[in-house]
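Just one protein chain is left out here, and the rest sit where they should.
Residue numbering begins at 1 within each chain, and the chains themselves are lettered A, B and C in the order written.
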Amino acid sequence: MEIRPQDTESSWKRTAYSIIFESDTPAGRAFDIALLLAIVLSVVAVMLESVHSIDAEYGYYLRIVEWIFTGLFALEYLIRLAVVRRPLAYALSLLGIIDFLAIVPTLFTLVLAGSRYLLVIRTLRLLRVFRIFKLGQFVGQGEFIVTALKASRYKILVFLTAVFTLTIVVGTLMYVIEGGQHGFTSIPKSIYWAIVTVTTVGYGDISPVTVLGQALASVLMIMGYAIIAVPTGIVSAQMAMPASPAPPVPVYKQVVCHVCQAGDHRPDAEYCWRCGEKL
Amino acid sequence: MEIRPQDTESSWKRTAYSIIFESDTPAGRAFDIALLLAIVLSVVAVMLESVHSIDAEYGYYLRIVEWIFTGLFALEYLIRLAVVRRPLAYALSLLGIIDFLAIVPTLFTLVLAGSRYLLVIRTLRLLRVFRIFKLGQFVGQGEFIVTALKASRYKILVFLTAVFTLTIVVGTLMYVIEGGQHGFTSIPKSIYWAIVTVTTVGYGDISPVTVLGQALASVLMIMGYAIIAVPTGIVSAQMAMPASPAPPVPVYKQVVCHVCQAGDHRPDAEYCWRCGEKL
Amino acid sequence: MEIRPQDTESSWKRTAYSIIFESDTPAGRAFDIALLLAIVLSVVAVMLESVHSIDAEYGYYLRIVEWIFTGLFALEYLIRLAVVRRPLAYALSLLGIIDFLAIVPTLFTLVLAGSRYLLVIRTLRLLRVFRIFKLGQFVGQGEFIVTALKASRYKILVFLTAVFTLTIVVGTLMYVIEGGQHGFTSIPKSIYWAIVTVTTVGYGDISPVTVLGQALASVLMIMGYAIIAVPTGIVSAQMAMPASPAPPVPVYKQVVCHVCQAGDHRPDAEYCWRCGEKL
Partner (left out) sequence: MEIRPQDTESSWKRTAYSIIFESDTPAGRAFDIALLLAIVLSVVAVMLESVHSIDAEYGYYLRIVEWIFTGLFALEYLIRLAVVRRPLAYALSLLGIIDFLAIVPTLFTLVLAGSRYLLVIRTLRLLRVFRIFKLGQFVGQGEFIVTALKASRYKILVFLTAVFTLTIVVGTLMYVIEGGQHGFTSIPKSIYWAIVTVTTVGYGDISPVTVLGQALASVLMIMGYAIIAVPTGIVSAQMAMPASPAPPVPVYKQVVCHVCQAGDHRPDAEYCWRCGEKL
């Protein structure tokens, strides 16, 4: 992102930018961790508020906490807008929109009662957690996983399309077999059941009752059992693959110097590396 | 398939053939994508019709959509029949039969009321999706998965037979242990339960209640847990295997020098490497 | 097994032995497949008998089929006893006992009414299926799986012990946390639940209700999710391993003969392999 402030700009902006947007200075790292903590705490507060018994007793305090965090996040958002070189680019970026949506719902509750639940959007700010991963040990490891998944993306896409086609066909068959009963009340619902089954989740909220239905379900389950090997195999093979071709191992010349008996010369050596004698 | 029209045939047939049956021209590709879209939309219409609340309100329009798609597919089917060189071969091929079955059920509804649900056969036309995969990036990836699965087919077959034998034995034992109660009302039903369990789907529509039954179920589950490693291992190992065969290992000449008894000569050696004697 | 009949014995015994016990002659192979079919059919008959509606209508015929198969298996058992060199060794071997138990229950039904269900032991004869695998393509593949599992047996044993310890500790904790309610009525039952959970089967016949219980269950599930990688990794790595270490690639001497310009000499060559000149 080339939206950092120019060198000619005021010094505090540059300092604020490096603290808020970068994480390679001690201050920047401290800010990142404090922000992560604030996000987690504000999300926990929203969570607790959704529990009826806790809301009944501590709802007042939770709402105060909510307003404090909203204030802090609003302040942070305004500073971000102030210090970036191109505020509009930031405001329209994914993280910028999430940052904005993390503030708005609390303000809306002044007008509209039920809008508090929109605060759950704030949980998306947890995506910033992944920026913290850039610190220390995690860079390589996170990148390794992402690289392996990216390299396998076409294989996984083909695989998911095959699975999806399978679930549509099997789901429709089950709708016909079970005759629109036992929970298989429509084709989309039957496809939902097929997905629940082939992924081995198996809630049991819908399950076949007829003999033919149970037979088809058994086939689907055993197929799912064999099929689950495919994505695992794809990613395993990708991860086991060496990241880059190994550097060529230099081969030494299998000749011994006739003066000093030194071996292991370069393949194209004409003089001994130890005594300088012509080989 | 050698059922393409001959060069001596009329030009429009050849053009229609290349558009409908081939996908390497821009027009052919556009047709494929339009067909894919039509299949998806017609399947979605059938799905929506199976939902009671939607059918009650929009059933009339959905039925019109159904007739339009049936008309289009019928037209497509007739053109396919007209342009291929050997219409019978196409009509009796798997895709030809599916294409035919995608039209018939709608016509049947004029005579027989309940036959509309046969339209679900149309979902099988989604198999054509895989032909679209032939475009671009997906060829190699799809082939890679199919090749890995094909290479593992005997291993997977042996594995599935072992799993199936296991489920029959365990299912029968559970029928005896649970005494025909708690859902284990017959041996086939108990085998269905064993498959649900060993594949870790676990609906919970049938689950053991007696102590001995739960103990046996625990053993089956832990076995299933260890067993699931086998197909994954098979496919992973297959996929991790290098695509090309290893470079040929240089083989020494199996001849011994008659003078110094030295072996391990180059395959094309004419003189002994140790004493210089003619081999 | 050195229990085959001696050469001095009567010829029919040797023929019968090779047909019944061996599978490398056409007759032996035909017998194996016929036996497999008979076992499958007799097991299917027992299965169908356990279904109440089928038993009510066709029970009489199924019982006749049962007696026919029992007669055939008894005959086979007697011939096996007659032709093997050491009948007692066969009778006390695992397969011999299973063969015997496959006949007995039907005879018992003459005396004791409910003993028919013991016939389910006959399903164990399906273990003979694996002998059929010795035919053709399947040998190597089946052996490959068994070898990989055998090589991993200590690792899998250590892993299963760890999983078992985990389920005991977590199961006991859940018994205390849920307070003997919500299905967690005893420690063994709670351990059963822990096994159902960690193997991701998840029947839902028992599931935590308290907040603390659901939190512990979440931890167990995520651990189980990470843990399932272990047996898969073990078997995958084992299967991906080359069967034997690669033969050492001979390295040639990087010296060119000064007479004929030939290269690629043995590392310890003193004379050119092409012209015999001293290197």
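Just a few scattered comments:
Keep this in mind: contacts are C-beta pairs under 8 Å (C-beta built on N, C-alpha and C of every residue); 3 or more make two chains touch, one makes a residue touch a chain.
No experiment lies behind these values; they were computed from the predicted model shown.
Only one of C:38, C:51 or C:229 touches the absent chain when the whole complex is considered: C:229.
Of the candidate positions A:19, A:177 or A:228, contact with the unshown chain belongs to A:228. Considering the full assembly, A:201 is the residue among A:74, A:97, A:201 or A:215 that touches the omitted chain.
Not every partner is drawn; the one left out touches chain A at residues 43, 46-47, 50-52, 117, 120, 123-124, 126-127, 129-130, 133, 137-138, 141-142, 144-145, 148-149, 156, 159-160, 163-164, 188-189, 191-192, 195-196, 198-205, 228, 231-232, 234-236, 238-240, 246-247, 249-250, 252, 264-266, 268-278. Interface residues of chain C with the unshown chain, by the touch rule above, are 154-155, 157-159, 161-162, 165, 168-169, 172-173, 175-176, 180, 185-188, 191, 197, 200-204, 207, 211, 214-215, 217-218, 221-222, 224-226, 228-230, 232-234, 236-237, 240-241. The set of chain B residues touching the chain not shown comprises 200-204, 232, 236, 240.
In this text, only the chains that are shown with their structure count from here on.
Averaged C-alpha coordinates give centres for chain B and chain C that are 26 Å from one another. Among the residues of chain A, those touching two or more other chains are numbered 200-204, 232, 236, 240.
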